[in-house]
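Coming up: subunit A.
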Amino acid sequence: MPLQRIKPTPPSDDKRWKLIDVTMRRNGYAGHALIETLHSVQDAFGYLDDPAMKFVASALNLPLSKVYGVATFYHLFTLKPKGKHTCVVCTGTACYIKGAGELIDGVSEKYDVPLGETTADRNLSLIGARCVGACGLAPAVVLDGVMLGKLKVDDLLEHIEKVI
Partner candidate 1 sequence: MHIDELNELAEQIRTQHQSCQHCVRVCMAASCQSSGADDVLKRLEDAAPEGDQVQVKSVGCMGLCSAGPLVEVRSRGDDQPIMYQHVESQDAEEIMGSLGDSVVQRLECPTSIPFFQRQQKIVLENSGIIDPEDIEDYIAADGYSALVEALTESSPAEVLNEVNLSGLRGRGGGGYPTGLKWSTVAKMPATQKYVICNADEGDPGAFMDRAVLESDPHRILEGMALAAYAVGANRGYIYVRAEYPLAIDRLKKSIRQATRKGLLGANVCDTPFSFDIEVRLGAGAFVCGEETALMQSVEGERGQPRPRPPYPAELGLWGFPTLINNVETYANIAPIVRNGGEWFASIGTERSKGTKVFALAGRIHNTGLIEVPMGVPLREIVEEIGGGVPDGRRFKAVQTGGPSGGCLPAEQMDLPVDYDSLREVGSIMGSGGMIVMDETSSMVDVARYFMEFCMTESCGKCVPCRVGTYQMHELLTKIAAGKGTSADLALLEELCEVVQMTSLCGLGQTAPNPVVSTLQYFRHEYEEKLIRDEFVDMEQQTEEMEAVS
Partner candidate 2 sequence: MSESKKITVATTWLDGCSGCHMSLLDIDERLIELAQQVDIVYSPLVDGKHLPETVDVGIIEGSVSNEEDLAKAREFRRHCKYLISLGDCAVTGNVPAMRNLFPLDSVYDRAYQENVQHNPLRPNDGVPALLDVVKPVHAVVPVDLHVPGCPPSADTIWFVLSQLLEGRVPNPNEVTRFGA
């Protein structure tokens, strides 16, 4: 006889877990909703930590290793909290041809943060993106959700100074 499925309790009484439950319920708590569910965890909490992954695994009846495997396969998922501000530099071909590399080097040097990492004070994350689809604005940067185009290093640093 199959064992009764147990509905797990969320890791905390944070209301955001309700949103995640909505996503899972909409997909009938099926295992194939894993990526959708991880998206909604990350949208709600900003990153995926162990308790969250454990909860998702038991709610969707999936092995822990599979959840971890999927969470680390896709580059949009992050297991570490991002900085207060994010600077996403497009590294698509058009931006590359027009100097995205210099933008990354410039920010990296000034704030002492390697690409893909967050500054020690957790204030700024420097992220590379695979083409944000704004090749007409190359080189393009998305700073805290705002698209900036046709940038030179000094322009970008000025923009960053303004937000942080």
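By definition in this document, a contact is a pair of C-beta atoms (placed from the backbone, for glycine too) under 8 Å apart; a residue touches a chain by one contact, two chains touch by 3 or more; residues count from 1.
On how the list was made: all candidates are chains of the complex that A comes from, given by their letters.
Worth saying up front: this structure is predicted, and the values here are computed from it rather than measured.
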item	value
Of the listed candidates 1 or 2, the one touching subunit A in this complex	1
Touching residues on subunit A, where the partner in the complex is candidate 1	30-36, 38-39, 66, 69-70, 73-77, 91-94, 96-98, 129-138, 140, 147-149
